[in-house]
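All protein chains but one are shown in place.
Note that the chains take the letters A, B, C, D and E in the order they are written out, and that residue 1 is the start of every chain.
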Amino acid sequence: MIIAAIKPYKLDEVREALTAIGVQGMMVTEIKGFGMQSGHTEIYRGAEYAVNFVPKMRLEIVVTDALADAVVEAITKTARTGKIGDGKIFVLNVESALRVRTGDVDDDAL
Amino acid sequence: MIIAAIKPYKLDEVREALTAIGVQGMMVTEIKGFGMQSGHTEIYRGAEYAVNFVPKMRLEIVVTDALADAVVEAITKTARTGKIGDGKIFVLNVESALRVRTGDVDDDAL
Amino acid sequence: MIIAAIKPYKLDEVREALTAIGVQGMMVTEIKGFGMQSGHTEIYRGAEYAVNFVPKMRLEIVVTDALADAVVEAITKTARTGKIGDGKIFVLNVESALRVRTGDVDDDAL
Amino acid sequence: MLKKLGLSAAAIMAALPALAQTATDATAPVVEAAAPVMDKGDVAWMMTSTALVLFMTIPGLALFYGGLVRSKNMLSILMQTTLIACMVMVIWVLYGYSVTFGGGTSPYWGGFGKLFLSGVTADSMSATFSAGYVIPEYVFIAFQMTFAAITPGLIIGAFAERVKFTAVLAFCALWVTFVYFPIAHMVWDASGLLFVMGAIDFAGGTVVHINAGIAALVGCLVIGKRVGYGKENMAPHSMVMTMIGASMLWFGWFGFNVGSNLEANGGATLAMINTFVATAAATLAWSLLEGIQRGKASMLGAASGMVAGLVAITPACGTVGPMGAIALGVIAVLGCYFFVTVVKNKFQYDDSLDVFGIHGVGGIIGAVLTGVFSAGSLGGVKGDDYSIGAQVWIQIEAVAITLVWSGVISFIIYKLIDMTIGLRVDADTERQGLDLASHGEAAYHG
Amino acid sequence: MLKKLGLSAAAIMAALPALAQTATDATAPVVEAAAPVMDKGDVAWMMTSTALVLFMTIPGLALFYGGLVRSKNMLSILMQTTLIACMVMVIWVLYGYSVTFGGGTSPYWGGFGKLFLSGVTADSMSATFSAGYVIPEYVFIAFQMTFAAITPGLIIGAFAERVKFTAVLAFCALWVTFVYFPIAHMVWDASGLLFVMGAIDFAGGTVVHINAGIAALVGCLVIGKRVGYGKENMAPHSMVMTMIGASMLWFGWFGFNVGSNLEANGGATLAMINTFVATAAATLAWSLLEGIQRGKASMLGAASGMVAGLVAITPACGTVGPMGAIALGVIAVLGCYFFVTVVKNKFQYDDSLDVFGIHGVGGIIGAVLTGVFSAGSLGGVKGDDYSIGAQVWIQIEAVAITLVWSGVISFIIYKLIDMTIGLRVDADTERQGLDLASHGEAAYHG
Partner (left out) sequence: MLKKLGLSAAAIMAALPALAQTATDATAPVVEAAAPVMDKGDVAWMMTSTALVLFMTIPGLALFYGGLVRSKNMLSILMQTTLIACMVMVIWVLYGYSVTFGGGTSPYWGGFGKLFLSGVTADSMSATFSAGYVIPEYVFIAFQMTFAAITPGLIIGAFAERVKFTAVLAFCALWVTFVYFPIAHMVWDASGLLFVMGAIDFAGGTVVHINAGIAALVGCLVIGKRVGYGKENMAPHSMVMTMIGASMLWFGWFGFNVGSNLEANGGATLAMINTFVATAAATLAWSLLEGIQRGKASMLGAASGMVAGLVAITPACGTVGPMGAIALGVIAVLGCYFFVTVVKNKFQYDDSLDVFGIHGVGGIIGAVLTGVFSAGSLGGVKGDDYSIGAQVWIQIEAVAITLVWSGVISFIIYKLIDMTIGLRVDADTERQGLDLASHGEAAYHG
């Protein structure tokens, strides 16, 4: 399972790149990211609040081992702007996968 | 850890099925799913936008190894409609678990 | 990867504690938690609905193995109130990590 | 004279020439042919009232209803309310006004004398309830138009979240034609059946609320329950919108009720204060009942009480006193509360937004109690020769006629539409939500 | 005559018979017994104004405040505003109107002569500020009712997000009885203490804003800070709702300020244009201050400036000129801005929605400056015999009396409630949010 945090406006581009290399599905979550990219300050009638979190999109993609490197590369290429806050990619091992509709398991399920 | 993407309106049913087999907790996130089920098109004054994502619910459940298969089965049974977009289930290995309130670890924490 | 579900109002405190021990980043998601802490009941014109889910914050933090225990401890300490619903911490193994901006991998990416 | 005519809000609809023709009618005001006065204060108030009734409909009613559905159906409510109102406005000036107030003397309809508003100019005048005072016919037409435009919009709450958009529009076009226009004529035209009977309906309790309420009940029975009804959580997606809508309804209702007086005079101010206190008391009453019954007073409860109070005071506001208005508001809430929390649950039909439970039940209670609290002995404006019993009987007859007429014809129209266009979307579409399926857009985006 | 009476917005409240009784009072208008005129233009305007003041309250004030709290407390604000208004309306017709304007000649209250509005009919008339012109008493009652209904609603902003619902209602019932009604009598009744002193309060700066402002300050001090205050991010959950609410307040305020003229004449239009330009200038001023101080002008700032301007022009709008109104709006903002960004932070009390900082401070500045800018030499309507110094002194006295009366009695009522019902929810409930805990529902659902 590849988990990636990216800049929100890169979502469409990344999705297209992934489809292009054969990725068939993913889960996308709107998250608040915390990292080196600093948030902003909001002031409400004299009270100042530091908002430490930056909006990010979190992708979760499960692919066959064979495809994993290509996915990481595709994300890296399209999501990179070179500025702080471009995001991270983490790879985790998945023990098994299953498609609810058909009962297909593992690689067939993806 | 069992991660599942299901159709939103199935949430209550799945939750009940899981409780029935002894699952004590889970985390639920509203996500945008991307897969074979196609999204829809929205048109705003002549400009057409394809919305490629479909709303899904993502469940994260940590259970003892013994219970894992039953969980997968329960989700599969209740979430299945037989139509495209029923969702996926992924199983990952968890190294350790802890209940914040008591400090119980691993199986005791679930 | 450390995944934790905590009470929403503890977020700022936990974030500060983690920063203090050297954590540089995390992903935060608003989730609906299901567990022993019971939800509430809403009544709409005579129709009663049990809302079984409680709002929680889900943290995802990837750190070096060396730091992992400290992170779990820091979260446990700051998020604990001793009341039901304090949350859970799960630890998963990450195979690799990558910083999109620079291409740094694994420990350097965190 | 005023008192005698005070029975009905908009009874005298004819332009002056028309009035001259009906001058033999004993109930028509005796207009001094020489000098009918158009007071600009009346014109100002009637224009304000007319704009207010539009505001009640959109955004008022649209938001009140829209907040109560799930977010995936929000736009369907907004669209239905908006397009129904627009469609009925156009129908009104084409033939609606004519068949309702066109000058014909049948008890059931007004004839074709004013199709396309023919003959009406900026100088045409309509009578008011005070002899010798007139208002421009255009403002009378526009004011009545807004009533016609909001009434079918009330019905849609009963079958929200599952109805086909084109079916709703077709239904409403037929419904105003065969139900609303005739009943409006019967109640408000000097030759109308119920008007002649002497029913008191100052601002439209029967014409608008009972009428829409029973059509709603029939509708939800014909269409059936929502998929997942009783199992899934169908909690209102935005109680905030519902509260805004309810407040706007209250605000706009001053146009509805007080404008029905057709003049800005002392009688108008009575209608206004009654509209205030009946509603306030009703809101409190609903909240109190909830507080007693389950320890918590909800916003939905307060909003429901508010609308129930407004509905109930509608027929009564011109003839009861403020203390009677308070009593009437409270009693109406007792009835509505009991109905939507007990009766409806018992019968397990899906009147999704409680149109019958609030508008129907509240309207009926209001109509009947109008007969009671109009009595001078109970603070009303009716004098010594007024018999509560006799009037209550007339009120009940008027209610019954409305229930039967509207119930039967509405049923026929529903069946007709169902056999042709089909009333309901399929289950998958219902699951996805009407916004995307019927309107191709989403109400909210991150 | 007009000018002399122009001092107070609603001074002459008595129905005509009552007026006859007080005809020996030198300040009462000399009504030609033979032919007092009810102009329908005045009636139309007063009814419009009355409806507008309701609109200010709900949804206006409710949204302005509601947007500023966290989403978990949204409904609590909407409910408090709504139910307070409804409760006070009922109280008003039961005894509020009587003890305020019941015809009694005490400087402090109006007696029990009009309990349950006894004796008032659609033909009863109230005097205006122009000799010989009257308006229906019902509309005067309704207009004043809306003032009584909004004022306690202003207070709740000070202790939002932590107060017990029943405690708020009980507090407000006592507060209008022992604080609002007496002060309204003192300021607006011809026999009232401050009226006789000659204080200028055209539309209720002291009665409404200073009065509510000081009660709010006392309230938040008695109740204490919110859990997490100063540590957690308590950012407004919907600046959009706040903006909508503020705009509705402005719109409705034309009813509030201009309606206080009781007639639709030249003087009314002066009040209207002043209400426009003072508010516009105040909004600009707050945004400019923010722009200078931190480089960004916020929506909350603009909304705050808008309300501050509206508050400040309230007592002055009938007697200053447009240029004076602009100056007054700008000066009021300087005061309020300094107060909420500096003074409040210094003292670290939790007046959650800045009720005192805006309504209290803005009201005081407005009341005092009314004495200044009413002078003819500064564009106001007061003639040569007008002494700025003397009037300012009277204004300060009126402010001081209001602050003390309202401050002390409010404190007593808070303590009473705290000892019985308890003012505050427990910490866990506060964390969960008042919507679920007190009202059993959530404002928004996916």
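Note that in this section a contact is a pair of C-beta atoms (placed from the backbone, for glycine too) under 8 Å apart; a residue touches a chain by one contact, two chains touch by 3 or more.
Here the structure is a predicted model, which is why all the values come from computation and not from measurement.
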**Report entry** Interface partners of the hidden chain - shown chains only, full complex considered
**Finding:** A, B, D, E
Report summary line: The one of E:Thr82, E:Ser191, E:Thr283 or E:Gln391 in touch with the missing chain is E:Thr283
Report task. Just the residue numbers, please: which parts of chain E touch the chain that's not shown? Result -> 39-42, 44-45, 48, 52, 70-71, 233, 235-240, 243-244, 247-248, 250-251, 254, 258, 263-270, 272-273, 276-277, 279-281, 283-284, 287, 294, 296-300, 302, 306, 321-323, 326, 381
Query raised in the report: Touching the missing chain, which residues of chain B?
Result: 42-47, 49, 51
Query - Contact footprint on chain A, counting only the chain that is left out - result: 9, 12, 40-44, 51
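By definition in this document, only the chains that are shown with their structure count from here on.
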Report summary line: Of C-E and C-D, the pair joined by more C-beta contact pairs is C-D
Query raised in the report: So which chain is farthest from chain B, going by the mean of the CA atoms in each chain?
Result: E
Query raised in the report: Through what angle, to the nearest 5 degrees, does chain D rotate to match chain E on its C-alpha atoms?
Result: 120
Query raised in the report: Approximately how many whole Å separate the CA-defined centres of chain A and chain D?
Result: 53
Query raised in the report: Taking each chain's centre as the mean of its CA atoms, how far is chain B from chain D in angstrom?
Result: 47
**Report entry** For chain A, residues contacting two or more additional chains
**Finding:** 29-30, 92-93
Query raised in the report: So which stretches of chain E touch two or more other chains?
Result: 233, 440-442, 446
Query raised in the report: So which chains end up touching which?
Result: A-B, A-C, A-E, B-C, B-D, C-D, C-E, D-E
